[in-house]
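Below you'll find the structure, written out as structure tokens, and then a few comments.
Every protein chain except one is present and positioned as in the full complex.
Letters A and B name the chains as they come in the text, with residue numbers starting at 1 for each one.
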Amino acid sequence: MIVFDRPKALLDVPFHYCPGCTHGIIHRLVAEAIDELGIEGKTVGIAPVGCSVMAYDYFACDMIEAAHGRAPAVATGVKRSDPDNLIVFTYQGDGDLASIGTAETVHAAARNENITVIFINNAIYGMTGGQMAPTSLPGQVTQTSPYGRDVKACGYPVRICEMLSELEGPEYLERVTVNSVANVRKAKAAIKKAFQNQIDGKGFSLVEVISSCPTNWGMTPKEALKWIDDNMIPYYPLGVYKDRSAGILGAADAKKEAK
Amino acid sequence: MTREYLFAGFGGQGLLFSGKVLAYKGLIEDKNVSWLPSYGPEMRGGTANCSVIVSDDPVGAPIVLNPDVLVAMNLPSLDKYESAVRPGGTILVESSLIARKVTRTDVNVYYVPATKLAEEVGAPQLANMILVGKMLSVFGEYNEETVSAALEKCISARHADMLELNRKAMETGKNYTE
Partner (left out) sequence: MAEKVLMKGNEAIAEAAIQAGCRHYFGYPITPQTEIAAYMAKRMPKIGGTFLQAESEIAAINMVYGVSSAGKRVMTSSSSPGISLKSEGLSYLAGSDLPALVVNAQRGGPGLGGIQPSQSDYFQATRGGGHGDYHMIVLAPSSVQEMADLTIRGFELADEYRMTAMILADGTIGQMMEPVSFDFKFKEVPEKPWATTGTKNARKHNVVNSLYLNPEQLEKTNIERYQRYEIIKEKEAMAEEYLTEDADIIVAAFGIAARVSKNAVNAARAEGIKVGLIRPITLWPFPEKVFAKAADHAKKIISVELSMGQMIEDVRLATACRVPVELCSRVGGMIPSPDQVYNAIVEAARKGGE
């Protein structure tokens, strides 16, 4: 009999996330990957500032809460403290990774730091109540772009996978989403690969997960999942942007998915 | 006894190195010593100086404002520090580069054409060590054993060939008479 169980790497505590938020799914995928690879006892996770700030309460492995945007630097320190025996991952949102922590992200990637980065892109600051994110779409209405993101005044969204793919450093960059069963499966495979790469000593592996924020997008959870398809993915195409071991060496030969 | 030295000149003339040899010699002779460079954005050219204190007592302030001994390796340095030397102090002038004479009459002055002498030894970059050799002999403190030991501390094994050259330069300075 197959029983649908909680992964061991997740503690038995209820998430604080809003109904319909996809953080829960992604936490689960990370935990499943940890379970399947049998690395919980040697894994250290770094939580960001943002909605997933309390991820340290959910994962059963050792956890560190980092300052806003600094998780890749903290992860660098942890990994280098015991590179042969520790598996280190960061779990970061778009404000954390692509705005205040851009420098830490870019340089950890450039150094091909042997860590795993799970990047949640939902195009908004959730925890602080729905402000414009570096990844908010042009025209997107948020608390701090009430008339829609005006690219003349606030510039354009940052496409992290595309940007990092131009660096020599990183091993693996893939963008996935979790708005359907099929996509969740693909996301799981990508996350597991990002951990496996670290185990194999291949280096910096980042999985960008296009995520939803029904609360701050002002939608039902179902509408939010559709909005991902209709608005997010056209701007942030899914696919593998870099996979050195597989010969995908940058945006030019990225394997983008149609949809 | 405490003696305060100021080495001054262009960056690149080896002021810091000669100060270090002097300080190490002091350390080897069981004295208290300090060595302090001026530091700034320019690595070469520009003016640089180096304070060295050698004392029987613990060294207080490491900055030499009124030196007992001034080693002036260029004109701007002599212009700047001549008046700062303590009455009764000593000035060594690099006379191949400085044309003018010291105007003060209450100090002992030695003019040494150090660059010229260094060229004769075959090491034009060691004018600094010619001056240190002369300075030590003036004070009757040219102790061959501790000078050699100090040089060995300051010159890495990788540059062992420089050891003999430095010794020779110091020797030349010691024997130089105007």
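The rule is simple: a residue touches a chain if its C-beta (ideal position, glycine included) is under 8 Å from a C-beta of that chain, and two chains touch if they have at least 3 such contacts.
On a predicted model such as this, the values are computed, not experimentally measured, just so you know.
By the touch rule given at the top, the unshown chain touches A, B in the complete complex.
Taking the complete complex into account, A:V78 is the one of A:A33, A:C51, A:V78 or A:A123 that touches the chain left out. Between the chain not shown and the residues A:A66, A:I118, A:L173 or A:I210, the one that touches is A:A66. When the whole complex is considered, the residue among B:Q13, B:S34, B:S95 or B:N128 that touches the unshown chain is B:S34. Touching residues on chain A toward the chain that is not drawn are 11, 40-44, 46, 53-54, 56-57, 59-67, 70, 73-82, 85-87, 103-104, 106-107.
Taking the whole complex into account, chain B touches the unshown chain at residues 20, 23-24, 27, 32-37, 39-41, 59-63, 65, 153.
The rule is simple: only the chains that are shown with their structure count from here on.
Chain A and chain B have CA centres that are 62 Å apart.
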